[in-house]
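These notes are about the structure you will find just below.
Complex shown without one protein chain; remaining protein chains in place.
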Amino acid sequence: MSLKLKALLKSPWVFHLSTGSCNNCDIEILDCLTPRFDIERFGMLLIGSIKHADVLLVTGSCNRMSVERLKVLYEQVPKPCLVVAIGTCAGSRGIFKDSYNCPVPLDKIIPVDVYIPGCPPKPEAMIAGVVKLIEKVGGA
Amino acid sequence: MGKTIIPIGPYHPLQEEPEFFTLTVEGETVVDIDVRIGYNHRGIEKLSEMKTFENSTFVVERICGICSTSHPYAYTRAVEDIFPMEVSMRSKYIRTIIAEGERIHSHLLWLGLAGHFLGYNTVYMWAWKLREEILDVMEILSGNRNNYAMFKPGGVRRDINAEDIPICIKKIDSILPTLNMLKKAVLDDPVLHARLKGVGVLSYQDAIDFSALGPTSRASGVARDVRKDSPYGAYQEMEWDMIVTKNGDVFDKAVVRILEMFETAKIMKYCLNNLPDGEIDAKIKDIPPGEGIGHIEAPRGETFHYVKSDGTNRPMRHKVRAPTFMNFPTYKATVKGQTISDATIILAAIDPCYCCTERIAVKDVKGRMLYDGQDLIRLSREKTEKMKQRMGVR
Partner (left out) sequence: MIREEILLDFTSRFHADILDLEDKSNTRVYVEITPESLVRIGTYLFRNIGARFNIATATDLPPKIEILYHFLVEDINLLISLRVFLDGEKPEIESLAKEIEAFNWIEREMSELLGITFIGHPDPRRLLLADNWPEGVCPLRQDYEEWDETVDRTRGV
């Protein structure tokens, strides 16, 4: 494992990106930060600048306008970076599969490491997903 | 002085929806604002026409995660308006309970994020901690924290168990003292008074002209609440007050939302205590041809659904109008003439989206970066700090 990746796993800083979601997943991500779940205990920090991000949390069904922004933002993340698809929309577009404005699923646009299904996934599920990701990458 | 264009957005971790604002500033003062939406457009109206009447409820539930009750509520009322028909009293009460639970958690969410932007992170954490209790109540009643899936045309999908009611009432009662503390902390704070009063004023006439809705209009003195104007659900069954204030500034919008939470808790408790017996589902089979309109008061204002049926099992046309669609354009009236450090909280006060603040970048005309999103939050917080020092607080 590269040194960069190893360092990243100690305290992954997450950046959250909504690509046309119903903001339910987004609110649940924020919930992870607040007193009941408080993931900052584990060194995970939600940050405002993509340039500081280690993990990209993507929600939503990738509509035509945000796809372009998504590609630009993905180019700006320092590599290596990990991508987590949160919610059914980001996983497979779910109910929005046939929408005229959601042309391609997320994993056809950028590589995805972990899918966390649910509509919305509970904060517990998100924490479990990220922990699994760390185990998987760290064990490799 | 030269004009400066500020692009805001479209991405930010705290926002509800991605939008793209363009602020034109002269020095510190905002002289013009424009918005480009569409980052969230998913073609729900078209999708709904591909689903059956029953399934469309789930599609509209996914329009907005926070209004995940308002949209199905308005939609089911629109379908029932095609007949027209009334649902049973018990399902009206259950619908009211769920809708009010959503209102209280939505207002808490807003309060927390507003505190975050002003540099009052304690308010943020307190409000969101209280919100968890309400989400627990909703989880007990419906089985999920958000996206409750309780609604269907003709009634509700799930009944409320009698043994859950005392637990829910206890939970609601348990947050009221803390909510009261929070109310005093916000409303009696001299710094917040200085920081928010007279900022981002939406005048009475502008509220009428823009057809502003919900707390945005009620803060400007327009007594407009679908729960009172076009009574539905169980709202006529009990006494409750519509909160209306006069000034239309950011402070009044906060006051309206905070005081409304107490009314909401009152309504919820009344409904839980007086839940009538009866059927919860009218078991609608066929929807006749025709058209129906359903509108209800969501946390942010009136949600409006229009459904046209041609006698098949699918809606022929389904139009959705969320409250923010009408409240959004009021930016044009409120942001102009204010300073950049106030722009974030004014944009936030309407509760549409937490406004992309960290993705805001201030560029001058040649495209050189002056401020980015972090800086704008910092500007907002620094202003609060300066006021604190000037007023001798702490």
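The letters A and B name the chains in turn, as written, and every chain counts its residues from 1.
The working rule: a residue touches a chain if its C-beta (ideal position, glycine included) is under 8 Å from a C-beta of that chain, and two chains touch if they have at least 3 such contacts.
Computed from a prediction, not measured in an experiment: that's the story for all the values here.
**Student:** Please identify which of the visible chains the hidden chain touches across the whole complex.
**Tutor:** A, B
**Student:** Which one touches the absent chain: A:Thr19, A:Thr34, A:Thr59 or A:Asn101?
**Tutor:** Here the residue in touch with the unshown chain is A:Asn101.
**Student:** So which of B:Ala265, B:Ala298 or B:Met326 would be touching the chain we can't see?
**Tutor:** B:Met326
**Student:** Identify the residue among B:Asp209, B:Asp241, B:Asp286 or B:Glu382 that touches the chain left out of the display.
**Tutor:** Reading the full complex, the residue touching the unseen chain is B:Asp209.
**Student:** In the complete assembly, which of B:His71, B:Arg95, B:Arg131 or B:Arg224 touches the absent chain?
**Tutor:** Selected residue, touching the omitted chain: B:Arg224.
**Student:** With the missing chain put back, which residues of chain A would touch it? List them for me.
**Tutor:** 63-65, 68, 88, 92-98, 100-101, 103-105, 108
**Student:** Tell me where the left-out chain touches chain B, residue by residue.
**Tutor:** Spelled out for chain B, the touching residues are 37-38, 41, 43, 45-46, 81, 84, 209-211, 224, 229-231, 291, 293, 295, 302, 304, 306, 308, 316-317, 319, 321, 325-326, 328-329, 332.
Methods note: only the chains that are shown with their structure count from here on.
**Student:** Starting from the mean Cα coordinates of chain A and chain B, work out the distance between those two points in Å.
**Tutor:** The separation of the two C-alpha centroids amounts to 25 Å.
**Student:** Can you check the complex and tell me which residues of chain A touch chain B?
**Tutor:** Of all residues in chain A, those touching chain B are 15-31, 34-36, 46-49, 60-61, 63, 65-66, 69, 73, 95-96, 98-102, 119-120, 122.
**Student:** What residues of chain B sit close enough to touch chain A in their complex?
**Tutor:** Listed in rising order, the residues are 10-18, 38-44, 46-47, 50, 58-59, 62-66, 68, 109, 112, 124-125, 128-129, 131-132, 145-147, 358-359, 372-374, 377.
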